[in-house]
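Of the protein chains in this complex, all but one are displayed in their positions.
Chain naming follows the written order as A, B and C, and within any one chain the residues start at number 1.
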Amino acid sequence: MEMRYRKLGKWGLKVSEISLGAWVTYGNTVKDKDTIREIVKLAYDHGVNFFDNADVYAHGLAEEIMGEILQEFPRHTLVLSSKVFWPMSEDVNDRGLSRKHVRESIDKSLKRLRVDYLDLYFAHRYDPEVPMEEIVTTFSGLVDEGKILYWGTSEWPASRIAEAVTFARANGLHPPVVEQPQYSMLYRERVETRILPEAERFGMGLVVWSPLAMGMLTGKYDHGLPEGSRFAQYEQFREMFLTEENREKVKELKRVADELGLTRTQLALAWVLRQGQVSSAITGASRPEQLKESLGAAGVDLPEEALKEIDAILGNAPQE
Amino acid sequence: MEMRYRKLGKWGLKVSEISLGAWVTYGNTVKDKDTIREIVKLAYDHGVNFFDNADVYAHGLAEEIMGEILQEFPRHTLVLSSKVFWPMSEDVNDRGLSRKHVRESIDKSLKRLRVDYLDLYFAHRYDPEVPMEEIVTTFSGLVDEGKILYWGTSEWPASRIAEAVTFARANGLHPPVVEQPQYSMLYRERVETRILPEAERFGMGLVVWSPLAMGMLTGKYDHGLPEGSRFAQYEQFREMFLTEENREKVKELKRVADELGLTRTQLALAWVLRQGQVSSAITGASRPEQLKESLGAAGVDLPEEALKEIDAILGNAPQE
Amino acid sequence: MEMRYRKLGKWGLKVSEISLGAWVTYGNTVKDKDTIREIVKLAYDHGVNFFDNADVYAHGLAEEIMGEILQEFPRHTLVLSSKVFWPMSEDVNDRGLSRKHVRESIDKSLKRLRVDYLDLYFAHRYDPEVPMEEIVTTFSGLVDEGKILYWGTSEWPASRIAEAVTFARANGLHPPVVEQPQYSMLYRERVETRILPEAERFGMGLVVWSPLAMGMLTGKYDHGLPEGSRFAQYEQFREMFLTEENREKVKELKRVADELGLTRTQLALAWVLRQGQVSSAITGASRPEQLKESLGAAGVDLPEEALKEIDAILGNAPQE
Partner (left out) sequence: MEMRYRKLGKWGLKVSEISLGAWVTYGNTVKDKDTIREIVKLAYDHGVNFFDNADVYAHGLAEEIMGEILQEFPRHTLVLSSKVFWPMSEDVNDRGLSRKHVRESIDKSLKRLRVDYLDLYFAHRYDPEVPMEEIVTTFSGLVDEGKILYWGTSEWPASRIAEAVTFARANGLHPPVVEQPQYSMLYRERVETRILPEAERFGMGLVVWSPLAMGMLTGKYDHGLPEGSRFAQYEQFREMFLTEENREKVKELKRVADELGLTRTQLALAWVLRQGQVSSAITGASRPEQLKESLGAAGVDLPEEALKEIDAILGNAPQE
């Protein structure tokens, strides 16, 4: 199907439903630039316009690789993001959301990504050590300077999102326009009960990470723990997702996917996109084939019947 | 021990640690005015200054009874509250937090309570049908007119509290100074994980309702379901609290209470007051003896050791 | 000489240079209403228009007496003040600058003084337990309601005056227009180094209390401690002012006063009024003769030469 584009909430920017994240992959698991270039080109050619980055991915290297590759495409056809919060060194000021770190970080990210401005800049977590006014005036100031076009939050508590937007609005500053939460069939309560209502209320978009639950929803863990897979590497995520119960659910989902002529990967992506407030599902890919499969979710609208069946299988829909 | 008084967060008003709520009792379960007068007088004589009311309690009758009885005491020695939100009739506008309903309600509450102003006025729930600016400007306006001295929220989502305070501050309006949540040993997660952080952040006080978990924590349900008791009447609360597991916990709490020379009622009240941000525990009483027992919790500081023991028994302390 | 009138700083209100304070005297030391009436009438007839009161003077009685007596004069010819802060009872809320106490107090003061509005209402001290926004919005609100025409501070720290004025200005609220500090030849450092600069900066007037240093400057303690005198009653003030060094200074001042044809009382009053920012010197009087003497300071301008001589005698001029 054709790639579709959605607005970031009420704001003017449009992003592709399926987007590509550089996350732990590029510069890290995947070091071969030719492979990465092939993936990025594939994405671009299929209509992906949103490429999600962060300073901390492969410690700056992910940005550098993406910066080099993305040079090939006209700047205006790209929606480029980066993020700031996680420590980039041992230095006490080289982390968090202080004005010092944010302003120093954006310049480094721009340099690594070889661009004059970012489309989106995310506060990668909320920083309780910095007053809200310092955070909001700093990000809003970057918009005024033209170093970023919009700013957003990632994994912020609902009440801090509400405070940031309200503070910005009332003071004539640029409010965050997007939140980037983790969201998938296997991790939905926080988004559905607390984040979606804020996004709707304030006209923000959501671009969601890990829509495949670290790969759990692809089916690749149906029968074991493939070597080199994410769960083999990351104990924290394995414990979070790789349970017997989840395995059963994922197997059952196959039936639903089959009926719709989709893979489970495509089903999982289309499922997060059933929410109008979700602007994009950020996928990762270490091989072109993976991405190709994900791209198959573009333009898919899951029928009401399937959604009910899925909820019945998952058994984790938040109660009103 | 002596009654102690606490500020409502950072604000100037002081309320007694133990306060008396008119809730479902007066005008409803307890209809005899002499008994109510005796209870109120007992409370007042023991230093209770905060009397919590709502328009909806016994459909206005609770306010009328309290208004008549409280006439006896100098106005400045009382901290009187009421609330607005729940439907008072079938009329479409006779409910919620619209400017129309709030302004019409305050006048009726003042009349029933026979006073010129309330010390505290609560938005009894959040009303998603009314814009925040309508809510905040309405309550703030009542402060400006002198009809109320402060306003607060009750059972509002954390993010709506954050929004209301931030909106008010940034626009030179009076922010809410207090939230009234349900909070007890058996119902603590919401307050401890989401409401307390907002209260601390914004300098608000908490006055908590049902600190005895509808009586479950008094021990009166140790061996059965006394006729006429709250759980015999209200299925919803019975299902919420009267479980075998809770019965066991409450029995175990007796040991901790005994060691401190307290009853379980007193233990439960002192326990909610261990939180500095909690300004008052609102108790109900249908008989003077009940209140006398509750008043015994005034001035009690639970030792660190007891708090640990209680947490071990309850097993419901929120994880960081 | 003729009574002169001065503006309260930049504001529109004019007060007599010499004013009459009800302080500890009326209802307390002086209980005879006829005497008080005679004094007040004498003051009024000599052009005194500012009568300074407080809720706490004789615990409300001073206001009642003044209220009765001042009935005789057209309201518009009077500048009436009262104050709020000091405890009026044991009640926890019956003190300080909370919105509750201030609003409850003004109504009681208006009633005791038998007027619909006060010209000036003073926050009798700064209250660190109440947020500045609660204090300023409360007093400013009373101006909006017409219960008071202006508000002021008394014995506030310089930085809190600066904050109150700046906060009020920036938020479109009524700032305090006057500060009432203790100020006299024997107590000058605080006013001259810290309060006068704020008054000048913000266009506030000063109305000063105890310009005679509790009577020390009248010369009545030249040779001993007269029975029934203020120092015989109040140990705190005696220790503050009745030192051998001060006695010598006061004796030397007689020479300066004699040369100018003034009494030392008149010299002391004219001395505080040498400061253009001082709008009025508040005097007390328990006998008509006392007041008559004070009124003799009206219209007196001390020559430069005398001021130098006085500074030489006092030896307490603050260094730049």
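The definition used in the following text is that a contact is a pair of C-beta atoms (placed from the backbone, for glycine too) under 8 Å apart; a residue touches a chain by one contact, two chains touch by 3 or more.
Treat the numbers as computed from the prediction; the structure is a model and nothing was measured.
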Not-displayed chain touches, in the whole complex, chains A, C
Touching the absent chain in the whole complex: find that residue among A:37, A:103 or A:169.
-> A:103
Using the touch definition up top, pick the residue from A:34, A:116 or A:129 that touches the left-out chain.
-> A:129
Give the residue, chosen from C:3, C:158, C:240 or C:313, that touches the chain omitted from the document.
-> C:158
Full-complex contact with the absent chain, from A:19, A:109 or A:137 = A:137
Since one chain has been left out of the picture, which residues of subunit C touch it in the full complex?
-> 157-163, 166-167, 170-171, 194, 197-198
Could you please point out the subunit A residues that touch the chain left off the display?
-> 91-94, 96-101, 103-104, 127, 129-131, 134, 137, 141, 144-145, 171-172
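The rule we apply is simple: only the chains that are shown with their structure count from here on.
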Chain contact graph: line, ring, star, complete or other?
-> line
Distance between chain centroids, defined by C-alpha means - subunit A, subunit C (Å) | 67
Just give me the whole-number Å value for how far the CA centre of subunit A lies from that of subunit B.
-> 42
Considering subunit C alone, which of its residues make contact with at least two other chains?
-> none
